[in-house]
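Here's the structure, in structure tokens; my notes come after.
With one protein chain removed, the remaining protein chains of the complex are shown where they sit.
Chain nomenclature is as follows: A, B and C, assigned in order of appearance, with residue numbering initiated at 1 for each chain independently.
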């Protein structure tokens, strides 16, 4: 365990619990199974024998835990943010875990896939126990939260849907929802960049440091296909590579992963949560504000308690919204 | 008949055949039934007794015939373009008709609707005969063409599909096709601007000269709904006004107007055309290049002869592509 | 004299007083000396023998009079706007003259130049008398106004500065002022497009219908150089074509044409005006809001009465501000 940021008076520390994952060993992409796991320990952690609630913080597509600690001039990293919130008495001291579920395709959506690997298992069966085993957590679903933005919000929703036994508090900011809108707006850009061969595209993408303007839509479609519509170790794209026409059968496989469609299968678990919080910017470039509205409507239809908020912003540069999730988690702990 | 642009040596003239439409009289929106009909007459028209082929030129959404004659510094208006093409020997002398199918909702898609009026009838039963009656046209489907861009291209395709007896040559540039892509990308912007009440929005839109940035997506959805999913004199939007969720039943009514879905019902007419030309910019902001590809694929599946081209540009400022349509029409005349 | 828009009940008419200019004959660019002069005559003009005040309306760079009559869906052209203002009682019936001072370089800034022609003379010695001779104007400086936007606003300011004997009322919206800001921000784009040879660039620019994104900054610098720093029939650019370094001697010649520097030479004339109105959008992309502020400060320093306003907008799509100029002119007439 390596100390990434040493403790200073009034500030927490960050350690990297680098480990070998059994579950990711032999993953289909040959991605490393040695993984970083950055963990924030609140001020005072090392001087006490107290146990702390833990929040698993999931990054968006193309992200991994360490990025939450990137240094910026006028915005605190997640550790600095937490220091500030604790110092201001807005949030209780808590442990934050920042796992790495990055893949060669840019991410894993925190679900199992034959094309990327079993990242849902990795998170629930390895990361959670690892954190509990190595740090003084309150190792209890009522004191274990998960939060994230964008695909990290999607991951949090997946935990709410399928792992309410593990995570009692869930916050999704601009989480991927209502796939018709959030993904399908950039088919033509993706098509142009992919140019008939997704794997050739990915190889070139990794080799070329200067990215083209249509490259991210392309990676996004490829990554989501690898997660939602794998085909053995390969995957199917939801559109025809020549004309762009929607492949309805593939899109239907995607929709089976859409939170707004999954709610009805997991009503009891969802109802058991101490906190279910969803928010999005009212100008979200991927219409995830609409995704959140539709999800909220589904939740209401099944009488599932939750908090739904919109804020006046878009999809990017909204890390200040982490304050709101962390405060709500802190409030809803036992 | 008013002379809008008088003839000069080597240049054609433009007249306005202002008339009262019987078909538009009493239209549901109270739009005027007195309509302008601008007509370009080629150089030499007034000195000869020759008959000329005629091209009906349809404008896009929020357009009307006169806009094709707007003056710009470095781009000729349609009359000047035609003068130039004729002088260069690239196009035969032809008459161009520029009808006005504008409505309070921004347009009519050149189809009949209980919410806007019977603009398909107006075009085919009034405008075409009016032009033939007032000018020395070759009043024959083999010498009568229709062309247009965007919603004007859509209108041209509708003529190809349902009025191949009237129009023997059809050119659609970036015509509305494959509605899943071309319309559904801006739901969230439209939703914000409409703010729960489409008619209140439209009134305010007309009253406020300075438009908001989400206003055009809103007008676009309202206009298309009035054309594709009218409900008596009102209309249904294809999404829920609170959450943005797709109203599948309404969207299905839209899709019945999608050229890529209409092809199979009109195979014989389409096969009878002397010219069917579709093109689009390969960076079209509404993915109409994909629309054109999918349409071309459908046409091929039914062995319908056509020409399909892509050019390196987007959706806007592409009037230079009129050259290509006009040249192809000229070439394919008897 | 050709009737461009015939009179209708409650609406004015527009005629084109096409004429041969003596002053523009033999201009250095070989631009036509036969010029259009569109003139709006208010409702009732033809049925009365009344005399009317006249407003000369100057277009911006790359504009000419007829463009003020371009048809748009949701914004009236200048004639329609005037009809509306008169009908609402907000403006008195007035004649509007819309001259054409376009050149091969995109414009003339309404000043004399050995590189473009004597457009200041053309406007003051030919257009003004021509309008007075052909229409029932009150041919008096107290009833003669000039207004314009952007380079048209600059032209109006030039009239205020040097021709207060001809024009008693002057309105400049976002008129070119404080050249350090309004012109010098796009040197690098212009440099790239010009690529070492301004005349070769201009020829190619005219020949190629599809313009490049750096082309307009290039034309703008070329056009302004032809007006502000002519060198016989040629001109000097204010920057080095290899490095972009400012040519201070040339820029100094430009600055001699900057309204903020001309004020002190024309104090008496400026004081004699019935109306001097300057405004600009507070987000003007060429910083012309600052230009207007600096001009206003100079005017105040010399005790020159004027009205200075800012409005919440940028430089483009602000024709609705014509209302304000027309109303102020109407108000300040004798």
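Methods note: contacts are C-beta pairs under 8 Å (C-beta built on N, C-alpha and C of every residue); 3 or more make two chains touch, one makes a residue touch a chain.
Since this is a predicted model, take the numbers as computed values, not measurements.
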Contact set of the excluded chain (shown chains only): A, C
Option touching the unshown chain, where A:66, A:136 or A:247 are the choices: A:66
Candidates C:58, C:187 or C:237 - the one touching the absent chain: C:187
Per the touch definition above, residue among C:4, C:135, C:154 or C:178 touching the missing chain: C:178
Interface with the undisplayed chain - residues on chain C: 178, 180-181, 184-185, 187-188, 191-192, 242-246, 282-284, 287, 289-290, 293-294, 297
Chain not shown, touching residues in chain A: 2-4, 6, 62-64, 66-67, 69-75, 102, 106, 205-206, 209-211, 313, 317, 320
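The rule is simple: only the chains that are shown with their structure count from here on.
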Approximate Å spacing (C-alpha centroids) for the pair chain A, chain B: 46
Where chain B and chain C are represented by their mean Cα positions, the distance between them in whole Å: 35
Set of chain C residues in contact with two or more other chains: none
